[in-house]
Structure formats: C-alpha cells, structure tokens
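Missing here: one protein chain of the complex. Every other protein chain is in place.
Should a chain be cited, it is by its letter among A and B, assigned in written order, with residues numbered from 1 in that chain.
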Amino acid sequence: MLYFYIFRSFDGFAESRNYFKTLIYKKMIGIEMVAMKSRNLIKISVLIILIVLLTAGCVERVENLYSTTGVSASPVTPWSDLNIRPQIDPSSYVHPQASVIGAVSIGKNVMISPQASIRGDEGMPIHIGNDSNVQDGVVVHALETSDEEKRPVEKNLVEVGGKKYAVYIGNRVSLAHQAQVHGPASIGDDTFVGMQSFVFKSKVGSRVVLEPGVRIVGVTIPDGRYVPLGMIVSNQSVADNLPVITDDYVFKSLNEGVVHVNTNLAAGYNRMSGNAEVSSSGGHGEERSE
Amino acid sequence: MLYFYIFRSFDGFAESRNYFKTLIYKKMIGIEMVAMKSRNLIKISVLIILIVLLTAGCVERVENLYSTTGVSASPVTPWSDLNIRPQIDPSSYVHPQASVIGAVSIGKNVMISPQASIRGDEGMPIHIGNDSNVQDGVVVHALETSDEEKRPVEKNLVEVGGKKYAVYIGNRVSLAHQAQVHGPASIGDDTFVGMQSFVFKSKVGSRVVLEPGVRIVGVTIPDGRYVPLGMIVSNQSVADNLPVITDDYVFKSLNEGVVHVNTNLAAGYNRMSGNAEVSSSGGHGEERSE
Partner (left out) sequence: MLYFYIFRSFDGFAESRNYFKTLIYKKMIGIEMVAMKSRNLIKISVLIILIVLLTAGCVERVENLYSTTGVSASPVTPWSDLNIRPQIDPSSYVHPQASVIGAVSIGKNVMISPQASIRGDEGMPIHIGNDSNVQDGVVVHALETSDEEKRPVEKNLVEVGGKKYAVYIGNRVSLAHQAQVHGPASIGDDTFVGMQSFVFKSKVGSRVVLEPGVRIVGVTIPDGRYVPLGMIVSNQSVADNLPVITDDYVFKSLNEGVVHVNTNLAAGYNRMSGNAEVSSSGGHGEERSE
C-alpha cells in the first residue's frame, strides 16, 4: 500500500516539467528509509490511510498546479463550457517564464521563449505548426470565436486546409521578439514575422517576410512578398502591390536560418531540463482543470 | 513546544510567496513518518489532528499565494520610506506570470493577463479602475512623483476627481496586448488603448479609441475621438483635430465587447484557481516587506 502510493507519487513527478527532479527523488528515498526503520507497521498503516485521504483531494490538485508554470487550462466562461488544455508535442520546449493557456495546439520542435504568451481562452483554437518558433515577448491571442449561445462567430475564424481556427501559424514560421499575431489571422509556411510587428484580421501567405515593426490589418498578403521596415498595410490594393522576394533580397534566407537555430534551441533546452527522457512517453504539456 | 514550532512553520509557509504545494505536502508526510518511530501513539494522534487542522487553513492560503506570484511591495528608496503593497480587489485576477508591484490600486473585476507589468515604485500611485483590463505584455509605469526630500513632483502628477495620480486608468478601460501607459498619464472611462500603442505625458479622454500602434506624447485627447492605426500625436493642434467617433466608425463598439470578455475572464480564472471562496474575505494581493 505504502509502495503503491509512493509509486503513484513518482508517476506524478515524472509528468511534471520542473526542476525538482533531483530534489524530490532524494527526498522520497529519505522517507522510505526512515519508514523502513520503524517496527510498528500496523499502527503506521492507520496513519498512512489518514495521509492518503488527505492526499486524495489535495496532492492531485497541488501537483497539477505546481507543475504548470505557465502552461494551464482555459477557464469556463459564458462562451466556453470546458477547461481546455494545451496540446504540446513533447519535442517542443516551453520556457518556464512563457505562458501557454487553453485551446492551443503546438506541433513538433517548436521553441517558445521567455515572456511569450499564447492564450487560447477567447478565440479558439490557436495552432502553431511544426518547426516554428515563438520568441521572447511575443503575444498570440484572438477575438471570440463563439458567442454566448456557443454558436461559432464566423467572421472571427480563418479556414486552413478545411479546418477553422482563431489563429493558424504554419510550419517553419518565425514569430520574432515582441511580435503579435491577433486573430482572426493566419500565417503561411516558411514566413518570417519580424520583431515588434503586428498582424490582425489578416491572412499572410507563405514564404513572406514581414520586416520589423510592420502593421498588417484587414488584408491578405500574397505568397512570396515582403513588407519593408515599419510599413503599415491596411488596404488590400497596397497589399497586392507589395514587392516580390527575389534572389537579391537581403532577407531572402533569413527565416531558414532562424528556424534552424530555434529548432536546435528547443532540443537543447529540452535536454538541459531533463525533458528528453519524457519525450518518448507521448505525454505533452501539462494540464490543469478546475 | 513542538506544536509551537510546527505552528510557526505553517505560518511561515503562508507568508512565503512561492509554488511550494507539492513540496509542502511531502514534507508533512516526512514529519509524520519520523514521528512514527516514537512509541507514543497517543501524543502522535494529537499531533496528527493538529496537522490536519493546520492543513485545512494552510493549503487554502497556499493556493491563494500561487495565484498571486508577482504581486509584491515596492522597495524603500531615497524617494519612498515605505514598502508599499498593491491593493487589489479580490474580484480581480492577476495571472501568476504578471507582475504588480508597489503603490497600485486595482478595482473590481479587473483582468491582468500574463507578462503584464504594473510597477508603482517610482511614480505613485497607479490606479486601475473597475471592469478594466490589462492585457498580455502591457507595461504601466511612471516618472517619479516625489523627490528625495519627499516633496511631490507636481509636473509628474495628474489630477482626476480631486486626487493626484502618477497614472490614472478609468473604469471599463482596455489596455490591449503590448500597449504601454507611462505616467504622468490619465485614461478616461470606456476608452480602448490599442495593441502596441504608447501613451506618455498625456491625458486621454473618455470613449476614445486608440487604434493599434499609435503614439500619444505630451497632449490631451478630447472625449469621443479616435486615433487611426500607427498615427503619432505629439502636437496639441493635431490632437484637437482628431476625428470624432460616429455611428459608422468600424471600432465604435469594440471596447464594450473587450470589457465584457475580460470581466468574464477575470471571474473564470478566479473560479478555476480556487480564489472564488476567498473573494469575500476582503483579502487582496500578497505582501512582502523588508
């Protein structure tokens, strides 16, 4: 019985994505060793039962909350009946000081840097594709996609590959430091969203470069274009006439390098924080419910 | 004596501003197991009952702390003799990854999202009105309002309703993602401060819409106007000629919706993190002094 509960306990720890491994491990060995020494196993079992009862409600919630630095479920609201948890591929890395909340799916090898916030509690779902990166201070959020009768709000949804999203970020996309993508919005594969740039109510194509500090509102950007430093694009005819990326464009291969670096960072941070062993278990993200 | 120390021990936990739930729980198991070794089961059972009773209060308080990481007092400095603590209405929610420091008062039903920083340690006080929201990555701070002889620095104070503030944010105001309000500054009721916008040394009226990425420096914006996407307003005659919001303005009712969503999010996150029961206790913020 004792071993069973200690065993469950270990199980729980393995799921947690924190720095406590060494600590907790030593500690539990300590408990077992002390317990071993006592002779009075019958009396002890009464105590254990008490502990177990207390634990039942408490530890599970505590464990759950504890392990969720930054990754947590969305709350129940008039427009959502469920505590929805992020789905994060174990090959991806979420820095403990980043925040990922609610209806967010994150693909493989994604690097989420400190101070980023991806919050799927109003517009849902938010998708981040494979090999993409969400850098320091980036915000991803969206206008509500469901009304208070839980009917979809079509104007705040984008459709990609036959599915509807509040925000869709493709594969091998970089969201550079302090950028913001606010749904309804979609970003195509291999696109670079520059530092401090802003995308809202827009569809940005594939292989696009948004240079730093641009603002894209209410337009569709065709594939293979770039938007120069600090430019505001809120008119479709301006969007249609954006320059095409050619071989001599200075940032032509920028995104490729940034993706290469960030997928390696995700792997490196996961190894460093001891998540590597966990990654084959099919577990992902942590969860927290009401 | 033993009970005294255990009592102090729990007291200490409640004061600590950390994520210790799991650890604390294991610790209690540890104490109990060691106690087992003594033969005196009657005394032990008294201890257990005490622990259980203490736990009842303790776990709840710890839970509370968990949800308020990042809320702390301002330091003593040449311009401030006191460790000042934020005053936060219990109906409001501060995400554990947001930071609220010092001379900050936060009204009812306010939602403070991850990565926001409201720092009342230089310009003081900062006020956030009822039903307002401070979204992801927003910064609120202010120039010093007291010199090193502790005399007020009048030029860095704004007066609202006969009281002086470093930053005054009215009721039902939205500070959208990555916006910044830097005092001296005031924002009137029902105003929308757009994503990535910036307000400094300015008074923004009521029912104003600042579209994303605008910069407002050194001016007064009259009630009921809007500032178009990315516009810089640093000249009073430009401010006086800003367009008036009419029924056909596309963002006319934007703020109303954002306020509705965010007050519901504050309530939802509070329920989810178990703060609902606490909310009637009149407690607020977490405290820490030198």
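Here, a residue touches a chain if its C-beta (ideal position, glycine included) is under 8 Å from a C-beta of that chain, and two chains touch if they have at least 3 such contacts.
Please read all numbers here as calculations on a predicted model, not as lab measurements.
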In the whole complex, not just what's shown, which of B:Val139, B:Leu242 or B:Met272 touches the removed chain?
B:Val139
Residues of subunit B in contact with the chain not shown:
1-2, 5-6, 8-9, 12-13, 15-16, 18-20, 23-24, 27, 30-31, 34-35, 37-38, 40, 43, 70, 73-79, 83, 97, 99, 101, 115-117, 119, 121-122, 137, 139, 141, 144, 178, 180, 182, 196, 198, 200, 215, 217, 232, 234, 288-290
State which residues belonging to subunit A touch the missing partner chain.
19-20, 22-23, 25-27, 29-30, 33-34, 37, 95, 97, 113-115, 135-137, 177-178, 195-196, 212-213, 229-230, 257, 261, 264-265, 267-269, 271-272
